[in-house]
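Sharing a structure, written as structure tokens. Questions coming.
Removed from the display is one protein chain of the complex; every other protein chain stays in position.
Every chain is named by a letter (A and B) in the order it is written, and numbering of its residues begins at 1.
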Amino acid sequence: MATDHSRITARFMISPAVFLLLGWMIVPLSMTIYFSFLNYNLLSPGLEEWIGLTNYEFFLTDPAFFEALANTLQLVLGVLFLTVCGGVGLAVLLDQPMWGQGIVRILVIAPFFIMPTVSALVWKNMFMNPVNGLFAHLAKGLGLEAFDFFGQAPLLSITFIVAWQWLPFATLIFLTALQSLDKEQIEAAKMDGARKFNRFYHIVLPHLSRAITVVILILTIFLLSIFAEILVTTNGGPGYASTNITYLVYAQSLLQFDVGGGSAGGIVAVVLANIVAVFLMRMIGKNLEN
Amino acid sequence: MKRITQIFCAAAVVSLASGAAFAQSLTIATVNNGDMIRMQKLTSDFTEKNPGIELNWVTLEENVLRQRVTTDIATKGGQYDIMTIGTYEVPIWAREGWLVSLDDLPASYDIDDLLPAIRGGLSVDGSLYAAPFYGESSMVMYRTDLMEKAGLTMPDAPTWDFIREAAKAMTDKDNEVYGVCLRGKAGWGENAAFITAMSNSFGARWFDLDWNPQFDGNAWKETLNFYLEMMEESGPPGASSNGFNENLALFQTGKCGMWIDATVAASFVTNPNDSQVHDRVGFALAPDKGLGKRGNWLWAWSLAIPAGSQKVEAAKKFINWATSKDYLALVASKEGWANVPPGTRTSLYENPEYAKVPFAQMTLDSINSADPTNPAVDPVPYVGIQFVAIPEFQGIATAVGQQFSAALAGQISADVALKNAQDLTERAMKKAGYIK
Partner (left out) sequence: MAQKKIPYQKIAVTAFAWAVGMAIFFPILWTFLTGFKTEAVAIASPPVFFNFEWTLENYDAVFERADYFRFFMNSVIISVGSTVLGLLIAIPAAWAMAFVPGKQTKNILMWMLSTKMLPPVGVLVPIYLLFRDFGMLDTRFGLLFVLTLINLPIIVWMLYTYFREIPVEILEAARMDGAPLLNEVVHILTPMALPGIASTLLLNIILAWNEAFWTINLTTVDAAPLTAFIASFSSPEGLFYAKLSAASTMAIAPILIMGWFCQKQLVRGLTFGAVK
């Protein structure tokens, strides 16, 4: 079908994007790999020397590392769970006939436009603060003791904030997918007397499966490097309770200014991200093939 | 690093060409603290006196600011002409040759007027490397009305045991009054600073003379347990995320009985515009444990010029303006003496007008009683009260602070927190080559 000529043209058209990304990846990455073998602290210049794998050894044996790994997984999976379930629910809801659908949709998608730093600041101070936050006022009004969100459940609180930001994105994609659902199929199912739940389970959900995979892929990419929300709310604590890999790398390289150690951490994070990527790509690839 | 520079040296030509265009605009990096924001508002006074110098402010939250300026100065990025840094950074950076010496400020600056403790903290080998904008120690700020209600009298120099008893007596959780508000938010400049200063009075220290961390000792155990128990009895909810700013807001809205923190806060809690309890605040020295050391620290936010700056002369003009006696008078004329940046100059404390300010004497006494060269009961190999002036400290202390914060949140016990602190400090000190 495609001629040699068009193949050459195609390659020509792809190459700027590929070369730019290749450069963006290779230049900093090779510098990072180089730094990761050095004893390089920004605050003690002139002492850089080759120390082999020491940085990796320290990073991987750091007790914080495994906790951060677990936190990263928990955070990604938690947000995915909330946004996918919530998103499907919301999309189905918004797909029903109602008055003022347009306005409801505007309300629902609003969080997507909010800067992560702003949303973290607002949630942290004005809602989850155990003395002056709105939730604390609410608890007091009900005669309960205010809950200390970031002290008692730091990771869950962050999961919740992040899910609030990404819920609209998932909802929008599901909604678009729903609207392409063959209405006749639904009507036919109705005629057959299929109950609502069955209709949802056997027709709607399979139809959405592709959209769900896509949402999982895109969100995972963003969720693996969650950073601003943690920095603003908990600084990774208490202890390491809300430190993810990205934050751990940050702590190494920009709190301790240990560029060598931070670079080793960065490389570890890249390797881990690529393992996740391979899994995801397999999953998505299968689902998007046809 | 040299290699990279060489590879891209051609690019340097481009950057030179683009950098030379704006000769006289100063970029100043500063913290978003009240006194700095006031300075920002008053700059028209400077620009009128110095036409041709334009000021660009980069005002950032403390942690972000610190990360930005440190990255910039260590990589010689040259983004700032003046940086706001503290007593922790100055000696380390000056030794690296990263700062311009300020010995040649004009005579009107009157360098000998600076408080000796503050000046000492900002000098290396007798040369001043940063001009103090405001200086602080820490002290007890308490609510006189609540103290009276509890039937107690605050001595000028309280002990930790008195503080704990008083806190218990003042606490009324149903009415949201908490006897004592202390820093719990993790960070070397937050809870680690407070607890380190506190530990000095309990006879603890960070390192022995061979740089071995001391968290496994009894003094630390006593310190942390005392802190945790007192906060458990009388602290506010969510204390593990309260830093200086959060506690200030709590105190200003009448929710704290006592607050042990920076002396500079005194002007905020007594300011009728911001504080609901401005007429009911008393001051006392930081507590002790009868071991000869008080739990107060020493800090000065200061202005410094990065070495290699092209605009040293203009920058010195600005620093001279912002930290001069005239600036103090300027603030006093516009906002009253109580709002003058405190803790830098002897002449300020000799000024009869300033002596009327209720917290003036207590601030001066606190600053004068702090001794950074001899912070702990036992001898130590380092300088600094609430910090250890080595580059590795901020990373280590932030991680240690996280452990204390986790203990405060009730997630781990004091013993586990101290054990983790000991292990992680040991690891870091090994990696940095202090201990083999």
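Here is the rule we go by: a residue touches a chain if its C-beta (ideal position, glycine included) is under 8 Å from a C-beta of that chain, and two chains touch if they have at least 3 such contacts.
What you see is a predicted model; the values in this text were computed from it and never measured.
Looking at the complete complex, one finds that the omitted chain is in touch with A, B.
When you scan B:50, B:79, B:225 or B:346 for touch with the missing chain, the hit is B:79. Of the listed positions A:20, A:60 or A:77, the one in contact with the omitted chain in the full complex is A:20. For chain B, the residues touching the absent chain in the complete assembly are 1, 4-5, 8-9, 11-12, 14-16, 18-19, 27, 29, 32-34, 37, 40-41, 56, 58-62, 64, 68, 71, 75-80, 243-245, 248-249, 252-253, 268, 274, 276. Touching the omitted chain from chain A are residues 2, 6-7, 9-11, 13-14, 16-18, 20-21, 24-25, 27-29, 31-32, 35, 42, 90, 93-94, 96-101, 103-119, 121-123, 125-127, 132, 134, 137, 140-141, 164, 167-168, 172-173, 175-177, 180, 210-211, 213-215, 217-218, 221, 224-225, 227-228, 232, 245-246, 249-250, 253-254, 259, 262-263, 265-267, 269-270, 273-274, 276-277, 281, 285, 288.
Assume only the chains that are shown with their structure count from here on.
Centre-to-centre spacing of chain A and chain B amounts to 36 Å, using the average Cα coordinate of each chain.
Taken together, the chain B residues at the contact with chain A in this complex read 1, 4, 63, 67, 70-71, 74-75, 92, 96, 176, 185-187, 236-241, 249-250, 253, 255, 391-392, 394-396, 398-399, 402-403, 405-412, 417, 420, 423-424, 427-428, 431-432. Within the complex formed with chain B, the residues of chain A that make contact are 31, 41-45, 48, 54, 58, 62-64, 129-132, 145-146, 148-152, 234-241, 251-252, 254-258, 261.
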